[in-house]
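Heads up, one of the protein chains got dropped from this complex, but the rest are sitting where they should.
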Amino acid sequence: MTETNHQYKSEFIVRDYECDLQGVVNNANYQHYLEHARHEFLISNGIDFVELHNKGIDLIVTRVEIEYKYPLRSRDKFFVTVDIQREGNARLVFIQDIFRVPDEKLIIRAKVTGVASKKGRPVPPGDIVEKLGL
Amino acid sequence: MTETNHQYKSEFIVRDYECDLQGVVNNANYQHYLEHARHEFLISNGIDFVELHNKGIDLIVTRVEIEYKYPLRSRDKFFVTVDIQREGNARLVFIQDIFRVPDEKLIIRAKVTGVASKKGRPVPPGDIVEKLGL
Amino acid sequence: MTETNHQYKSEFIVRDYECDLQGVVNNANYQHYLEHARHEFLISNGIDFVELHNKGIDLIVTRVEIEYKYPLRSRDKFFVTVDIQREGNARLVFIQDIFRVPDEKLIIRAKVTGVASKKGRPVPPGDIVEKLGL
Partner (left out) sequence: MTETNHQYKSEFIVRDYECDLQGVVNNANYQHYLEHARHEFLISNGIDFVELHNKGIDLIVTRVEIEYKYPLRSRDKFFVTVDIQREGNARLVFIQDIFRVPDEKLIIRAKVTGVASKKGRPVPPGDIVEKLGL
């Protein structure tokens, strides 16, 4: 639950256009942050989301659970963590939290489940799992 | 699980800018659809999200669970359902599904939990609950 | 400059997530509205933006000019007009205004220039021009 001991983390700053008329980051934008951090994590392990798509393999999200703990506001700095584990044969589960910088206040907790898909059907994420050392 | 018997439903069409490089609606945009349908539902019950904000009361989402079943593509028509129930004293739970039109294919299932908040603290959603007949 | 005499118009309602912390629609979102109205206009003339992309032909915007006259707010209804003309051999020019409903208050005026492109090079928009009767 702190900055330490995560497989990956990515740092961001809130951009004003991401805030809505309540003056805080709109709920949907946290999914954008989570997605960008996951893709950066995958790239850092040699897995390119776009290259896979161009080869006909899509990494798709099948389930998202987000607990919103505290809102981010204009210009807040924060980091997004990424930790990954397998679930069954096909599913990859990403545990992702967002912490404000520098006080490490917990902003959201998220669990994002994904599968690899080819022509709309799940395929075993063999190559991906190997690159991730899972 | 069909078009019938919902407290509210709102119809949309996918706009091309909502699709990402996989050619399908980006995951975060479903939260936009869900939010817009909830706000339309509230308005239809005499509850104005923005007016409440201007009075210092914010309706905030504390938890989101979304199961992604099937993707929407460019120009797909779909409707978003809204059903609401109370959970404990403070929480309002929105059950929201998205179905493609006209074949009623299930696209996502969502459960969105919210509370009313004043200066960052939860307040009993008394007036709101009354207007919603809960 | 009024609702009448346009080649096409499309009606919208402002969604709360499109507003930013100034409480008005964020400037970038007007480009989303303009794009969606253009694509609807093209579809109504038998031209499918996505189908063309899948055939290797992309309609791309090369220049945008927008005058912001008056802001849209939460739940405002408005329509976006589309009028098209050719400019030289390759360019298509869309004149697009946004008016609030029902008072027809002018919100923005826009001029959007586009070309058809194949593998990154402009191609004569012959088929498109024919379908549009230009």
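Letters A, B and C mark the chains as written, and numbering starts fresh at 1 in each.
The rule is simple: a residue touches a chain if its C-beta (ideal position, glycine included) is under 8 Å from a C-beta of that chain, and two chains touch if they have at least 3 such contacts.
Just so you know, these numbers come straight off a predicted model, no measurement behind them.
Considering the intact complex, the chain excluded from display touches A, B, C.
The hidden chain makes contact, of the residues C:V50, C:L106 or C:V123, with C:V50. Seen across the whole complex, the unshown chain contacts chain A at 15-17, 23, 32, 35-36, 39, 43, 49-50, 74-75. By the touch definition given at the top, chain B reaches the unshown chain through residues 16-17, 19-21, 23, 26, 28, 74.
Listed by residue number, the positions of chain C touching the unshown chain are 21-22, 27-29, 31-32, 35, 50, 53, 58, 60-68, 71.
FYI, only the chains that are shown with their structure count from here on.
Over half of the residue numbers at the interface between copies chain A and chain B are found on both sides, making the touching surfaces mostly the same.
Taking the mean of each chain's C-alpha atoms, the chain whose centre lies closest to the overall C-alpha mean is B. Note on chain placement: the centre of chain B and the centre of chain C lie 28 Å apart, centres being C-alpha means. Shared interface positions of chain B, i.e. residues touching 2 or more other chains, are given as 32, 35, 50.
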